[in-house]
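Of the protein chains in this complex, all but one are displayed in their positions.
After this line comes chain A, so read on.
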Amino acid sequence: MRFLNFPFLVYENILKHLEPRELLLFSFCSLKTRTLVSRMRHTPTYTIFILDKPEKMSYGFVEKPEKEQILLSWTWKKIAMESENLDNRTRLKLKDVLLDCRVTFHRKLNIPTLVCRCEDVSSRKRFATALHSHMCEVFHVKPEMQFKLSLDYMDELPYTNTVRDVTFLQSSVNSTVADEFFEKFHVTRALFSKRCVPDRLLKHSCKFLEIKNLFVDWSPWLDITLLLKVKCENIMFSSSTSVANDAHLIMDNFNLEAWDPEVDKIEYDEPVHDYCEELLYFLYDIKKYMLRSGILRRQSDGSRALDKTGSYCSS
């Protein structure tokens, strides 16, 4: 079927029926198909690189903070492409990067995965960078990247200076590597630290205190001395009781005043809600079991904090 011989309206209509990940593969076919996809109307969105396993990386759209739609995964294996059946091999050309790979599909989710021959670190980084650049040109995604990673694989990240959001997953490294990360990449918006992240990763890090929005899932290590040093606009954390006992210090530090339930209603349309919906739901659930809870409000700018014995969410 000579697809390109169809009138413009027809192939525009065909492409409308394809999912983003199918469109991405389609855009790899030729320069012409790439142009066709880029001419479509795309909603500008943010994209995320996910590195949670060794030698495997995923790339996807960010639909909401902390919720992504994976478009493509790729993995690097020590395989001899020459010996494989040539029909199964795909040659991807992204800018100056030429990549021989095999495309497989994830059984349930139907996510295309590229099985690529193992390359050196710089080639792998160049591929990730070229892919993002391709997405910016073809899908008009926002140029600023987001990362979700185990810091064990930090070297695999694409070339960039700024990162919008970063999510830390479980890793075996310490605060020095975390500070290295923050030196290398300027995090412009938020840091999420998952429950599985070990204490040693951020406990002795001095750079993370400078990030504007902090969302730390479970943080017994986040003691009052550290907490008084943070310079963020929003912070949400679940902490040990020792912090709860020093609640007045936190209130003083953030210049918070007690919440008046008669006057103030809880309306979570603040930015904090975008970041950590799940965490807030968790707090709602435990609310009824808590004796002490409420919203603290900073008079100067209306910033608020949700206080549950041992849990804080400040916006």
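Just so we're on the same page, a contact is a pair of C-beta atoms (placed from the backbone, for glycine too) under 8 Å apart; a residue touches a chain by one contact, two chains touch by 3 or more; residues count from 1.
Here, contacts and distances are computed from a predicted model.
The listed options are "Large ribosomal subunit protein mL50", "DNA-directed RNA polymerase III subunit RPC3", "E3 ubiquitin ligase complex SCF subunit sconC" or "Skp1-related protein", and the UniProt record of the chain not shown names that protein "Skp1-related protein". Contact with the chain that does not appear here is found for just one residue of A:Leu25, A:Val62, A:Val166 or A:Ile250, A:Leu25.
Among A:Met40, A:Val103 or A:Val173, only A:Val103 touches the chain that is left out of the view. In the full complex, chain A touches the omitted chain through residues 1-4, 6-7, 9-10, 13-19, 22, 25-26, 28-30, 32-33, 87-90, 92, 103, 105, 110, 112.
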